[in-house]
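Of the protein chains in this complex, one is absent; all others appear in place.
For subunit A:
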Amino acid sequence: MVDITFGPPPGDRPDLTNPTAAYIHQTRRKRLYGFILLILFVALIASGFQVAEDRNAGGFLSGLHQIGAFPSEVISEAWRNRANLPALVIQHFPSLIETVNIAAAATLLGGLLGAFLALGSTRHLARFPALTPLFRRTADIMRAIPEIVIALVLIFILGGGPVPAVLAIAFHTAGALGKLFSESAENADLKPVEGLTSTGATWSQQIWLGIIPQVAPNWLSYALLRFEINIRASAILGFVGSGGIGYDLKLAMQWGGGKYDQVVAIFALLFCTIVLVDQLSGYARNRLVKGH
């Protein structure tokens, strides 16, 4: 009772008249909290690993030595048939174009829609501030649904082919880019907007001149990152029947050995495409930021 009323005895309390002692006390306490958190973190990771290990069919440590088994099988078979690789790369190139096309069209559509969602859901910028939650939840829902689910539904309705893939990826991309675009628009400097408002500009003029030039490099780099992700997504959608290089990959992989040279050729194509897109996006972004 006395302790509750008067606190701990004076020796246990930091002496506020002596800032050095008070600061050392504070540092020790922070360090103690940090140490406790670290122990908790390690314990949680260890126990979580144990739970996952118990539920696993195999074991992590007992299976670890097999980690290289599949890649080495694929690569050794492809190495034996390495003479076929150039021809296979040429053979699969048209499917790659189709896949990249799906990704590009989907990124463009999704990016435009995402820009509208972003402008509608950004604080301080939205034309109708009351509607920002609506725009935000719409973007949330759009990116919560995986591409493959939308694609399966659309393939059921529209039949197989690139169109359902484009729509499915664009839908997810709009949600994802809407979120990222709105984050970067939120960090934009509002002073130019204030300057434009003071001249009597409309909302769309303010956004077009005050915000878009500021956020363009960021938006472009997010869109190009999304383009890379979409190339992979578009390849995966090939597995469920939307064509492109994913369909070729599925045919090459599904019966196990025998066509691993094709698998390697397709992966090489995908890898080169991703690297190329990355290089191009860096170049485009530099041009936009520095103007040369």
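Following the convention adopted for this analysis, a residue touches a chain if its C-beta (ideal position, glycine included) is under 8 Å from a C-beta of that chain, and two chains touch if they have at least 3 such contacts; residues count from 1.
Here is the rule we go by: contacts and distances are computed from a predicted model.
Peer 1: What is the missing chain called in its UniProt entry, if the choices are "ChsH2 C-terminal OB-fold domain-containing protein", "TusE/DsrC/DsvC family sulfur relay protein", "Phosphonates import ATP-binding protein PhnC" or "DsrE/DsrF/DrsH-like family protein"?
Peer 2: Protein name of the absent chain (UniProt record): "Phosphonates import ATP-binding protein PhnC".
Peer 1: Which of A:30, A:80, A:127 or A:287 touches the chain that is not shown?
Peer 2: A:30
Peer 1: Against the chain that's been left off, what residues of subunit A make contact? List them.
Peer 2: Touching the chain left out of view, subunit A contributes residues 19-20, 22-24, 26-27, 30-31, 34.
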